[in-house]
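Apart from one protein chain that is not included, each protein chain of the complex appears where it belongs.
Which chain is which? They are A, B and C, in the order written, and residues in each are numbered from 1.
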Amino acid sequence: MLRYTVRRVLMMVPLLVLVSLGVFALVLMIPGDPAITIAGENATEAQIDATRERLGLNDPVLVQYAAWAGHALTGDLGSSLFSNESVTGAIAGRFPVTLALTLAAMLIALLIAVPAGVVAALRRGRWQDRGATLFASVGISLPNFWVGILLIMAFALAFPIFPAVGYTPISEGVGAWARGLVLPGITLGTAVAAEITRQLRGSLTDTLQQDFIRTARANGLSARAVVLRHGLKNAAVPVVTVIGFQVGFLLGGSVIVERVFGLPGLGDLAIRAVLQRDIPMIQGIVVVAALIVMLVNLAVDLSYGWLNPKVRQA
Amino acid sequence: MTNAVNASGATPGSLSSRVGAAGPVAEVEDLTVDFRLRGGVLGRGDTLRAVRAVSLEIGERETLGLVGESGSGKSTTGRAMLRLVEPTAGSVRLDGEEVTALGRGDLRLARRRMQMVFQDPYSSLDPAMVVGESIGEPLDVHESLSRAERSARVGDLLEHVGLSATYAQRYPYEFSGGQRQRLAIARAIALHPRLLVCDEAVSALDVSTQNQILNLLEDLQAEFGLSYLFIAHDLAVVRHIAHRVAVMYLGEIVETAPTDRLFDRPAHPYTEALLSAVPVPNPRRQRERERIVLRGEVPDAANPPAGCAFHTRCPHVMDVCRVEAPPVVAAPGGGTVRCHLHT
Amino acid sequence: MTEPLLVVEGLEVEFATDRGWVQVLDGVSFTVGRGETVGLVGESGSGKTVTSLAVLGLLPAESSRITAGSIRLDGRELVGLPRRRMEALRGDELSMIFQEPMTSLDPAFRVGDQIAEVVRRHRGGSKRAAWARAVEVLSTVGIPHAERRARSYPHEFSGGMRQRVMIAMALSCEPKLVIADEPTTALDVTIQAQVLDLLRAMRDEFGTAVVFVTHDLGVVADICDRAVVMYAGQVVERAGVDALYEHPRHPYTEALLSAMPQLTARSGRLATIPGSTPPAGAMPPGCRFHPRCGHGVDACRDTAVAEHPLAEGGTSRCLRVSDLALKGSA
Partner (left out) sequence: MTATAIDRREALAPPEPGARARFVRRFRRQRLALAALVYLVLVVLATVLAPLLATHDPLAQNLGSVLQQPGGGHVLGTDDLGRDVFSRALYAGRVSLVAAAQAVGVAVVLGVIPGLVAGYAGRKVDAVIMRLTDALMSFPPLILAIAFVGVLGPSLTNAMFVIGVIFAPRFVRLVRGTVLSIREETFVEASRSIGTPTPRVIVRHVLPNALSPLIVQVSLTAAMAMLAEASLSFLGLGVQPPDASWGSMIERGFRYTATAPWLTVFPGLLIALTVLAFNVLGDGLRDSLGREIRRGS
């Protein structure tokens, strides 16, 4: 298991290099002269030259990359072109909001998906299964901003149970904080719940048809023990994979949900950076998002080792 | 039916290999196949020697049975002979032509003379194609026929294996296991090959179907003068169809012999144990038989025992077996054996 | 005389298909005495596996149903037994060994845990005691270093060893009856010989009755006391093995026997049974074997045939049972 872990962690190194290259390449893709874009359309020639110098754009590309990556490794992602605020600082300030939103969404998704998926697999072909399948199909098809708007119409405007917009920091009370996360969490979690339900249903259905399930039944284990002990553990690998995948979607979706509900998170920061073409800020956000996804994938892969003993040796 | 069946066939089990004046159809010399295993700390794999210096020959219209348990390398030997896996060393000659030396293009041409029938009738036909397409594929690759000629040939092949020519437009899933195996045979004989490697070709079938296929193979041999390498783990089937038999254990041939000699007077302790392990379908005889139950299992091929590969399970093991690999010697009554008991 | 350990009587099973419910077992009856080994023989599609799953109550609930008949274990009716009561019996009083040793063990758990789970389910007791029992049965079935090997996962065992683990699990609660469904088909002959020896030893040691489901007449000759031959969802012949092989009383049995390739001498042409087993739902009228039978008369075509009891014991489902002299195996 240790060897597997080490190998898996080592595998991240080339991935990190590739990802950082990709992020760095964003600057190279700016159409025309990035210095003009960055300094602004109305900048003077001198200002543009200064910008070019400051950004090191006169250096060879590899040197530029090395400088940028070297700083990034120390946690210095540069500073905003507009506010001069440090990118790392700005991200750190916004991160708790997005983290809270993402966790809320995942929690809601799991609370819906696990029972729904299990019941669907156990009652295959009956109304419970059809209901879960319908939920799964519809859930992944709804645009989440639309769901958010509908929820606001229903539960903030028509029946004002939850706040329509805004974020209450946890320091101002856990209750208010949690209340503010309910609608955004549902908005963001619906599609994830649908996706996990789908995968769990499929994977558990397959597992329950395996020979070893028949063995367990032939030895008198109760239906409950068969499903919960032997079924779920063996069905878990593809489900965990999907959950890992969903983290990327949650981060992307949070951009939208933060916009709809006016939450001051990373997504909100990203939109502003994009509208202002604040390149270092964009790069910083992408790097952080990719890093989170990679760490989650690492955790997912390591969990395989526990779920499937064969992986440990491989 | 025009192609009357020659049921009498040739007398099986004649003592010598039927190598005529023209020489054997297939000659294999010191064939060795290594597989690289994945794994190891840095993905640096170990090697597994699946086939160790195997030599054999198959004469015209001869069926050589190749028997052994799983992991013995019998299937790999068959595949390496057709270069479906690349041999690591050794030579394979087909009608005197060195198959192992052929370049890509020549090998493709040579393939029309050596064909294979696979074990699993359910995956050996492309499910996305009507069976006429699958059977006709060798013709498409090697001969340029008009549409009419091609469909006539395919129909003829179907009839030859006992199916109706009208089945050409059906999909594989419409056929039973036995019928699929007939289709696979039709594809294999489409180009009138010299050598047909049958890799466990009847193992997946019920007894009654299995016999139909075995009879079919015998008929086709008589009709087209085919030579067979018949790979199987079922000894009773091999006894029926093979003229000579080679027994493999852990990548090596431990005994070869004309069929009757092998079954009546096995020379190698492993052959003896294999034969005694097959229960005979007669309770009284089965009760009276002396059974040799080998202990343990086949050792790991990646890490074979020193000396004689069989010594870990051999009931007659001697000190010399543990250190020295036995040479191949002539066996009493014909054939060869690789055992210290005979040296 | 008390009733035999297992009595199956007039068992009828239907499966759900596109064309509605289709009968797959028709009036299957046989018995198994205490400590006896009975072979359930037939080719694919004969219904032998369905029969064994029915006895264990393992037929899929949604797509199959028992429409008639009775299955009694030790005098207790199993058909219609509530699910929980049936669960409590399985693994305890009767258990099953399956064909595929490679896939029949849960890959995610240590083999010792899997056996201990069964022990605790039926015998209760501490985890430690159950584990000790698991190690004990593993060593009984000839797993070397059982103490250590109990901590291994299924993929760390060879096929033969996994089948031993399966047998250990099936025997862990000392059941009265074990159903072995083609337990050696996936194994090499030398390993098959080991496993057959093991089953014999277990039967002698625990007095367990065994239903041995197989298509291999050699295996039946080797290990069984009596045989039940099935064809197309029906039992066609029941007899003690000596009688069955030497004087088969049903043409299908004769055909099967003559089709077995022999180790001893090369026959001329191999005997075949023309045609193929009819699929469920498309059974021919009259005797189900008549389209493939060489002894058929007109009556076979339209008269459904009942099982005829034989003077020497056993039954045959053949109209001409009294006037046919059939060939046995040499």
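What we mean here is this: contacts are C-beta pairs under 8 Å (C-beta built on N, C-alpha and C of every residue); 3 or more make two chains touch, one makes a residue touch a chain.
Quick caveat: nothing in here was measured; it's all calculated off a predicted structure.
Undergrad: Can you work out which residue in A:78, A:131, A:248 or A:264 touches the chain that's missing from view?
TA: Result: among the candidates, A:248 touches the missing chain.
Undergrad: One chain is left out of this view; which of B:120, B:156, B:234 or B:324 touches it in the full complex?
TA: From the options B:120, B:156, B:234 or B:324, the contact with the absent chain belongs to B:120.
Undergrad: Which of A:15, A:161 or A:228 touches the chain that is not shown?
TA: Hidden-chain contact among the options goes to A:15.
Undergrad: Could you please point out the chain A residues that touch the chain left off the display?
TA: Touch set of chain A with respect to the missing chain: 14-15, 18-19, 22, 26-27, 29-31, 137-138, 140-146, 149-150, 152-153, 157, 247-253, 255-256, 259-260, 270-271, 273-275, 277, 279, 282-283, 285-286, 289-290, 293-294, 297.
Undergrad: Please output the residues of chain B touching the missing chain, sorted low to high.
TA: 1, 5, 7, 82, 84, 107-112, 115-116, 118-120, 122-129, 134, 137-138, 141-142, 160-164, 167, 170-176, 178-179, 182, 184, 187-188, 190-191, 212, 215-216, 219
Heads up, the rule we're going with is that only the chains that are shown with their structure count from here on.
Undergrad: Count the C-beta pairs in contact for A-C and for B-C, then report the pair with the higher count.
TA: Higher contact count goes to B-C.
Undergrad: Report the inter-centroid distance (CA atoms only) between chain A and chain B in whole Å.
TA: About 55 Å separates the centre of chain A from that of chain B.
Undergrad: Taking each chain's centre as the mean of its CA atoms, how far is chain A from chain C in angstrom?
TA: Spacing between the chain centres: roughly 53 Å.
Undergrad: Quick one: chain B and chain C, Cα centre-to-centre, how many Å?
TA: 32
Undergrad: Using the touch rule from the top, collect the residues of chain B that touch chain C in their complex.
TA: Residues 7, 12-13, 69-70, 176, 178, 206-209, 211-212, 214-215, 218, 233-237, 239-240, 259-260, 263, 273-286, 291, 293-295, 297-298.
Undergrad: Which bits of chain C are touching chain B when the two form their complex?
TA: These residues of chain C touch chain B: 43-44, 158, 160-161, 188-194, 196-197, 215-223, 241-242, 245-246, 255-257, 259-264, 266-273, 276-277, 329-330.
Undergrad: Over in the complex, which chain A residues touch chain C? Could you list them?
TA: My answer: residues 124-125, 210-212, 214-223, 225, 229-230, 233-234, 307-310.
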